[in-house]
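One chain of protein is taken out of this complex; the other chains stay put.
A, B and C are the chain letters, set down in written order, and residue numbers restart from 1 in every chain.
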Amino acid sequence: MNKSNLPPSRFELEVPNKLKTEEMTLSMGPQHPSTHGVLQIILKTDGEIIDSADPRIGYLHRCFEKHAENVTWHQVIPYTDRLDYIASMNNNLGYVIGLERMMKLEVNERAEHLRVIVAELNRIASHLIALGTYGLDIGAFTPFLYTFRDRERILDLFEEICGARLLYNYIWVGGVAYDALPGWRDKVLQFCDYFLPKIKEYNDLLTFNKIFIDRTANVGVIPAELAINYGMSGPGLRGSGVPYDLRKIDPYSIYDRFEFDICTGRGEMGTVGDCWDRYWVRVAEMYESVKIIRQACEAMPDGDAKETVPRNIKVPAGEYYMHTESPRGELGYYIISDGGKTANRIKVRSPAYSNLSILSSIAPGVMIADLVAIIGSLDIVLGEIDR
Amino acid sequence: MNAREIHDQIKEKFPEAILEFNDTVQQPYLKIAPQPFYNVCQFLRDDADLDFDYLMCLSGVDYGDLLGTVYHFYSMKHTHKIILKVEVPRENPAIPSICDLWRTADWHEREVYDLFGIVFLNHPDLRRLLLPEDWEGYPLRKDYVTPEFFKGIPVLHSEMKSETNEQK
Amino acid sequence: MKDYFRNIYQAIVTILIGMGVTFRHLFVHAVTIQYPHVKRELPARSRQKLFVNIDDCIGCFQCARACPVDCIMIETVKAGKDEDLGETSNGQKKRLHVVKFDIDMAKCCYCADCVFPCPTECIYMTPDYEFATYDRNSLLLHFAKYSPEQVKALHERQEKEALAKAQAAKIKAAAGTKKPESET
Partner (left out) sequence: MEPIIKVFFNFIPALADLPNWLAVTLIGVVLAVGTFLYIAVFTLFGVWLERKISAHMQDRLGPMEVGGWHGWAQTIADTIKLLIKEDIVPEKSDRFLYKFAPYVVFTAVMAAFAVIPWSKKFIPANLNVGLLYIISISSLGVIGILMGGWASNNKWSLYGAMRSAAQMVSYEIPVSLSLISVILITGTLDMQEIVYRQSGTLFSWNIFHYFPFAFLAFIIYFIASLAEANRTPFDLPEAESELVAGFHTEYSGMRWAFFMLSEYANMFVVSAISAVVFFGGWQAPFGFLNFIPGPIWFLGKALILVFVQMWIRWTLPRLRVDQLMYTAWKVLTPFSFALVLFIAFWKVL
């Protein structure tokens, strides 16, 4: 990254007696414990303080967009699973709704409710990973295990409904792959009851721990304008105080029927837009997701979820940009069809991709330990960034 | 503000810039000539009535005989959207970079350069992003042929080739 | 100064709260499952190893076409005129010898897209997940029941038939071209 392009470093170190000092170039990753995957960051450091950070991505590039042009419309869905592998349901949902809107297809009520329930469960699962690994980045091991313990319960629910624990391929064009078994809804509600007290436990252990607050508050502050300019979205943008949640702003599926709040960072522990705010938005969103799940479970009609799934999908020629709110932010599919059996072009606007690009702008002047905290608070998934 | 009004605003300011306007499709778009594109974008961002401060998506597209980029803009304040398209010829494709207006464009333009070979003028740091720096060719172009070897490493495994289902 | 003491106070209190949580968990029952000794019952829909009931397969290629990673390889030979291959369990007539039905589990992405289009419901995913091996080739599952000799014979017959057909067509064509001549 061209240095003149960056904002001036916040630390200008004074060197007495014109002592000759050197910048140290440090390659953080791609096999570093806290880069959340195969991300490489070329750091230039002055002691513990970072002068510049240049993220290098592409180590996990799997040619999703090229694949998508070569397989049929339906066969893309398993590939979308593998984008953001922590929140596959949300990936499926965005792509499928995009196609349905192009085809002007109606989905029956039960399938819509099931979609919302699984997407929100998946959001909780994803936020749990974000919380746990964030604790790990900061140095606390135990919250990680607790969040994974609770995530397992969500995965059990998913396994019961669609047979897979990570890559679901569940939401299909026109409906969902499997209808929920009787009793599944009660299990989801049971999970909600089980889960809410657990959030308090995470808060006791991690969120309000003084050391954790010291490590994250006032660290990696992203002002709202900068966040918008960099195209941040999701908890990253909401942490900066911008109430941008596509579930409210541009409702898809049946999100307009449910009552929930957009959580934004308020700078309770430090400045608006610091790491703690981004973290706290995730915690608060889990409460909102539970709210949505409860409402959807109450409202879910009986019937068959599968009835309108078409066998052979033909998407009319045209193009559509479908954006949904994935746990990481605005997940966009720009789909171009020429009316054939395969897509002409599918571009994925992955949220973590834009979120990560802000790193080189906020990293100068922070410490290495803070950089780890910042990366963790952005909650990146390299599968989605590299595609 | 809907697409028609946005179109009128731009038309008023840049009468020459708009090549095509289509609001019969699901998501209306404007086709802009490459030369005034940067100024149009600056206008979109800075005008108080338009105030497009959020670049949602920037994608490269191969239209067959033309290459193009598609920009999806959104305004946080006015909550309206617009899509701009720029098309350039296959040979020496160049589009002005809007990286200094929306920093989102920085990586997205690098990605488009990486996969389509469209050069973004005035981009501060136009390198390959997803592929290795010494990769040859632009894989997302429709006429891209997968190379047999990359630096002596076979790209497609010979077994894989024979095993793919012929019946398909 | 007030902040200084408040910080110390908060640090002590929150650390003690956190230590309380971990101490309570010291006596909570572990959630670990001792895997090889204790095995979790997987739900019926669990998507693990693929299985093909080859007796029911009619060789329609629907599954191979649906597969996004091309891990299903099928080869068929047409049955002879007087041959009866029987019926599938849901009453469809089999008209093709499925001489090869291979699934490469190493390539499989467990999406279950192949399961739905099958007209006879003969391909499905089973909850068997313990099929790790030392050799990648043993992940290539063969479901066809034909021995190599049988396959060879069937192929030869097919070739012969094709040849005969081609010859017949040739003769027919020759006769067709000759006919008008003779008529004139």
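We take it that a contact is a pair of C-beta atoms (placed from the backbone, for glycine too) under 8 Å apart; a residue touches a chain by one contact, two chains touch by 3 or more.
Just so you know, these numbers come straight off a predicted model, no measurement behind them.
Undergrad: Which visible chains touch the chain that is not shown?
TA: A, C
Undergrad: Given the contact definition stated above, which residue among A:26, A:181, A:196 or A:317 touches the chain not shown here?
TA: Once the missing chain is taken into account, the touching residue is A:26.
Undergrad: Using the document's definition of touch, tell me which of A:188, A:205, A:313 or A:356 contacts the absent chain.
TA: A:205
Undergrad: Could you tell me which of A:105, A:162 or A:372 touches the chain that is not displayed?
TA: A:372
Undergrad: Take the complete complex as the reference. Which residues in chain A touch the chain that isn't displayed?
TA: Its contact residues with the unshown chain are 24, 26, 32-34, 48, 135-142, 145-146, 149, 205-206, 209, 211-212, 214-215, 367-370, 372.
Undergrad: On chain C, where is the contact patch with the chain that was removed from view?
TA: Its contact residues with the unshown chain are 4, 8, 15, 18-19, 21-23, 25-32, 34.
By our rule, only the chains that are shown with their structure count from here on.
Undergrad: List the centre-to-centre spacing of chain A and chain B in whole Å, with centres computed as mean CA coordinates.
TA: So the centroids are 24 Å from each other.
Undergrad: Using Cα averages as centroids, what's the distance between chain B and chain C in whole Å?
TA: So the centroids are 39 Å from each other.
Undergrad: Calculate how many whole Å lie between the centre of chain A and the centre of chain C, each centre taken as the average of the chain's C-alpha atoms.
TA: 31
Undergrad: Going by the contact rule already set, what residues in chain B reach two or more other chains?
TA: As it turns out, chain B has no residue touching two or more other chains.
Undergrad: Give me the residue numbers in chain A that touch at least two other chains, ranges are fine.
TA: Touching at least two other chains: none.
Undergrad: Note which residues of chain A are touching chain B in the complex, please.
TA: Listed in rising order, the residues are 1-2, 5, 57-58, 61, 63, 65-66, 69, 101-102, 225, 228-231, 242, 244, 249, 318-321, 323, 330, 332, 334, 336, 345, 347, 349, 353-354, 357-358, 361, 386-387.
Undergrad: Using the touch definition up top, name the residues of chain A that touch chain C in the complex.
TA: Chain A residues touching chain C: 71, 74-79, 81, 142, 149, 152, 159-164, 167, 169, 177-178, 201, 204-206, 208-211, 311.
Undergrad: Name, in rising order, each residue of chain B that touches chain A in their complex.
TA: Residue positions touching the partner: 25-27, 53-57, 59-62, 70, 72, 76, 79, 83, 102-104, 106-108, 115, 124-125, 128-132, 139-140.
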